[in-house]
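Apart from one protein chain that is not included, each protein chain of the complex appears where it belongs.
Naming follows writing order (A, B and C), and every chain is counted from residue 1.
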Amino acid sequence: MLELATVSLLNGIVYGLLLFMLTSGLTLIFSMMGVLNFAHASVFMVGAYLSYQFARWVGFWPALVIAPLACGLIGAAIERYGLRHVHKSGHVAEILFTFGLAYLIEELVTMIWGRNAVANSVPAVIDFPLFSLFGSSFPAYKGLMMAISIAMFVFLYVALKRTRIGLVIQAALTHPQMVGALGHDVPGIFVLVFAVGSALAGLAGVIGGFMLLTQPTLANAIGPIVFVVVVIGGLGSLGGALIASMLIGILQTFAVAIDYSLLDALRAAGIAVTRASPLYDFYSIKVATAAPIVPYVLLVLMLIVRPRGLMGKRDV
Amino acid sequence: MKSVAAAPEMTSAEPTPSWMTRSRTWVGAAAILLVLPHIPGLNADFGRSLLSQMGIAAVFALSFNLLLGQTGLLSFGHAVYFGLGGYATVHLMRAINHGLPVPVPLAPLAGAATGLLFGVLFGSVTTRRAGTIFALITLGIGELVYATTFMLPSYFGGEEGITASRTRGPALLGFDLGPQLQVYYVVALWAIIAAALMYAFTRTPVGRMCNAVRDNPERVEFVGYNTQRVRFVAFSAAGLFAGLAGGLHAINYEIVAADSVSALRSGTVLLMTYIGGVGRFIGPVIGAAVLTWLQASLSGYTSAWLFYLGLFFMAIIVFAPAGLAGLILMHRPIIRMPAFWRVLRAYAIAFAPALVMTIGAIVIIEMSYRLSTQPELGTRMRLFWTDIDAATPWPWLAAVVMIVSGFVVFRKTWPIVAQAWQQATTEASVAAGAR
Amino acid sequence: MNAMAKIPDIEAAPTALELCDLHKSFGPTPIIRGVSLGIARGERHAMIGPNGAGKSTLFNLISGRFAPTAGSIRLNGEQVSGFPPYQLNRRGLARSFQVTNIFPRLSVFENIRCSVLWSLGYRYSFWHRVDSLRDANAQAERTLEQIRMTARRDVPAGVLTYAEQRALEIGITIAGNANVILLDEPTAGMSRREAANAVELIRAVSQGRTLVIVEHDMGVVFDLADRISVLVYGEIIATDTPEKIRGNKAVQAAYLDSAHA
Partner (left out) sequence: MHSIFRYVPVVVALLIAAPAAADVKIAFIDPLSGGAATTGILAQKTHQFYIDAINAAGGINGEKIELISFDNKVNPQESLIQLKKALDEGARYVVQGNGSSIAHAITDAVLKYNERNPGKEVVFLNYAAVDPALTNEKCNFWHFRFDADADMKMAAMTDVIAKDSKVKKVYLINQDYSFGKAVAVAATKMLAEKRPDIKIVGDELHPLQKVQDFSPYVAKIKASGADTVITGNWSNDMVLLVKAGKDAGLKVKWETFYGGSPGTVTAIGEAGVDTLKQVTEWHKNATPDLDPTVAAFMKRYPGKENEYAYYRAKAMWDMFAAAAKKAGSNDPVKVAKALEGMKMPTPVGEVEMRADNHQLLQPLYVSTLSKNTKYDVEDSGLGWKSDAKVDAKATALPTTCKMQRPT
């Protein structure tokens, strides 16, 4: 039991950090620009594909740098030539623009790499067990993933709270005219923010691509969970995103280990439930079975108890 | 000082037409619905089935627009109410098949009731927030419901869904719903009733307050209304009509499966509504018809149809945020002006280079798709009645030349269009002044 | 058709609005530091003070936009502190905003009509046709006449001129027949002539109601107000008739200190 608990905790932390990695760029863009980038998961997917492609051409380590940079450039282009022109039509139009973009990116990826998953396997340099815990090995690439995820948090935290440019960016969100009047290039700052957010998504894609499947449906597969994390954490809050990621990662992992259902609870309470009872299906769902929908349940509960999310400040 | 010239999409405060005009519009719509399935091309099973599907989609999209266009709420999970309404209806139909004495054409009422029930239930949670968070919550609830349909197979029937027969039940006025034509008329009747009710809803006090909440929720609080409550009422109403659409879906297909609550369907209704135009009541209907048709037919021509659809959607967002309805209706003030013909002529002039540009783009997209997804079919293909070989640089070069030259000429035509428009609007304002 | 009959019975209450030791802090920063004030029914009361004195915050507390940190607010004798804005509005309090706050995509007429619906008891009705509501339409038309915008009836509010939008702002505020009206800098940004028109409008519409106004233009203030309160650093340093305020040393000192006219 202790073994399973320890391994589960480790798995939960790994999954939580993966989620954080996925959401960090999204949180950055939202907190700075107030734009919910629906295409974020798609940029993540592009990162996975680009790293696969570059790794084949120039090797893994260069790809780890080039792919995120390329995603950053793509992000900058999206902001400069697309989003900026939609901005005047309001937030709904912005969300819809990124929503449409997600559609297009999926098809573009299909056009370039085909419909099947590509063989984006873990490169040999990081494909070894880092250590062993109760007989379960822990692969090195997951260790790298954890390190990058934590590095992302530190980078964002320092960049936003401790540097001049970060303070200027935050001011640009609330008082664009004022910041503009002070001689800062506000549109330029927005391009930069979008580029950095996209580069973070791309970086997440490089590593996440190993854990998930690099195929055109990747963005759809992870999109919803990413958005759930940011809502639970409080949209735009970096700390909230981290806490929510870890919370979901650990809760979900431990839920998998629980083989009991409501049925057991009812029976333990002396209530007779048979197959003929209404909602028998519902009672007999084991917690483990429902584990992957834990985040969604958490989302609804959070809204009832604390509608602005864990660390949410602004009412958006 | 703000500009006095209104952008066309700004005037979404559609003036209420007179009683005569209104009743003429509705009678006209009903007449069109009556003859549509007899028009050559639509008078076979497939055509009628497509029309039925359009009608269902139109009700669904109109209900979505109660949220998006009327109340300013962007939902990514509207299919939940559609699907749950569909399940309720198909279960009622099963009961009818087993002897419950209710005519099948009334079964969608069960869908409407279920849609309302869940609209009230989930609405009480989701409408606590607005804007971006609201959008994300609806997304989450959609995922939750979708996952649940697989977990509770006794009600949702798992992956194969729930089937029922629409013909086994008491016939209403001699209709047994066997032929698609009868199904179409049931759909059309419900669709026009639902559209009229939704139109009426936008003209009630709470409907007006929905518009006010969309425009400025903060101010609404200072004229006595609780914005959450207004959103909640709109959400419940939207749930009701979505459920009705789901009920019609159940009658039309005699099967309801998990895909009916899926995120894909929620996304589709969003595309339909937005492409049609959120600012006009008729917008979602246009969007539903166009997208249903594209989905059913475009996919028969090219496997890249999703890509074209995405491009179309993006083009609407960037260039025509008022949607197709907005594009069409912005011509209304000038249609009787002498200069309208100049506008049409300018359109024709602009159309030619735009077409060249579009063909160039299509050639490139089709060749890329062929090379990446169907390499075995070889590089030779037939596009626009021309044999080309994607392995040679010529078609690519030609396509690029078409795009670039088309674009250059196209840009040159913009002033012509603008000038014609200018003249027409001047005439229109002079005419308005004379009146 | 007597719309006045809809106004709650206010005879029972001694004062229209009563603030008692009101406090508001944002984080550690106190903005309102113990404001007490009673405003009689039918009084026109002006609130003046240097920039940053907390006038807008005080308005936001009274109108329910923010909840006070401490203290109480009584509206027509009823304890209402912490109530949301819509509850206050239903109890007869309406306000305008310093930054124009209208429904831009609705027509001028719809803007006004939306503001009368609740006060006439239509609530969340989906069984009335809004165009057939004679009382609502009549009251909206009457308000349009009062603010002299009948000619602009069907124009979307978002395309009105600035002065027109300011007039509409006041129209929305008064349309619901609230008996306590708060106006936040109604003449801000207007030309002298427009401001004079606005003052006439305010004088007309505040007839028989309680008016609280924040205003920078001293001409307007002294012209309109029965009594004036001077707010400095979150505290009221004086409340009196215009003549006495003019001669008040403390007020003059406060205004000289902050170099504000």
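As a convention for this text, a residue touches a chain if its C-beta (ideal position, glycine included) is under 8 Å from a C-beta of that chain, and two chains touch if they have at least 3 such contacts.
Bear in mind the structure is a predicted one, so any value in this text is a computation, not a measurement.
Student: Considering all chains of the complex, which shown ones does the missing chain contact?
Tutor: For the complete complex, the undisplayed chain touches A, B.
Student: May I ask which residue of B:E254, B:E366 or B:E427 touches the chain that does not appear here?
Tutor: B:E254
Student: Of the residues listed, B:T89, B:Q180, B:T273 or B:T413, which one is in contact with the missing chain?
Tutor: B:Q180
Student: Could you tell me which of A:L200, A:V256, A:L298 or A:M311 touches the chain that is not displayed?
Tutor: Considering all chains, including the one not shown, the answer is A:V256.
Student: Touching the absent chain in the whole complex: find that residue among B:A147, B:L172 or B:A398.
Tutor: Spelled out, the listed residue whose C-beta touches the missing chain is B:A147.
Student: Where does chain B touch the missing chain, residue by residue?
Tutor: 44-47, 49-50, 53, 147, 150-151, 153, 157-161, 163, 165, 167, 178-180, 249, 253-255, 257-260, 264, 295-296, 299-300, 303-306, 373-376
Student: Would you write out the residues of chain A that touch the absent chain, in ascending order?
Tutor: 3-4, 7-8, 11-12, 14-15, 18, 114-119, 121, 129, 132, 135-139, 142, 211-213, 215-217, 220-222, 225, 252-254, 256-257, 286, 288-293
As a convention for this text, only the chains that are shown with their structure count from here on.
Student: Thinking of each chain as a vertex joined to the chains it touches, would you call that graph a line, ring, star, complete, or other?
Tutor: Shape = line; chains linked end to end, path left open.
Student: Measuring centre to centre with C-alpha atoms, which chain is farthest from chain B?
Tutor: When every chain centre is compared against chain B, the largest gap points to C.
Student: Of all the chains shown, whose C-alpha centre falls nearest the centre of every protein C-alpha atom combined?
Tutor: Central by C-alpha mean position: chain B.
Student: Mind checking the centre-to-centre distance between chain A and chain C? Centres are C-alpha means, answer in whole Å.
Tutor: Going by mean C-alpha positions, chain A sits 47 Å from chain C.
Student: So what's the Cα centroid distance for chain B and chain C, whole Å?
Tutor: 43
Student: Two-or-more-chain contact residues of chain C, please, as numbers and ranges.
Tutor: Residues: none.
Student: Which residues of chain C touch chain B in their complex?
Tutor: For chain C paired with chain B, touching residues are 63-64, 84-86, 89-90, 94-95, 97, 101-107, 110, 113-115, 117-119, 122-131, 133, 136, 154, 156, 158-162, 165, 172, 176.
Student: Which of the residues in chain A come into contact with chain B in the complex?
Tutor: Those residues of chain A that touch chain B are 30, 36, 82, 85-86, 89, 91-93, 95-97, 99-101, 103-104, 106-108, 110-115, 224, 227-228, 230-231, 235, 280-282, 285, 289-290, 292-293, 295-297, 299-300, 303-304, 307, 316.
Student: Touching chain C in the complex: which residues of chain B?
Tutor: 1-6, 10-13, 15-16, 200-201, 203-209, 211-212, 214-216, 218-226, 229-230, 233, 237
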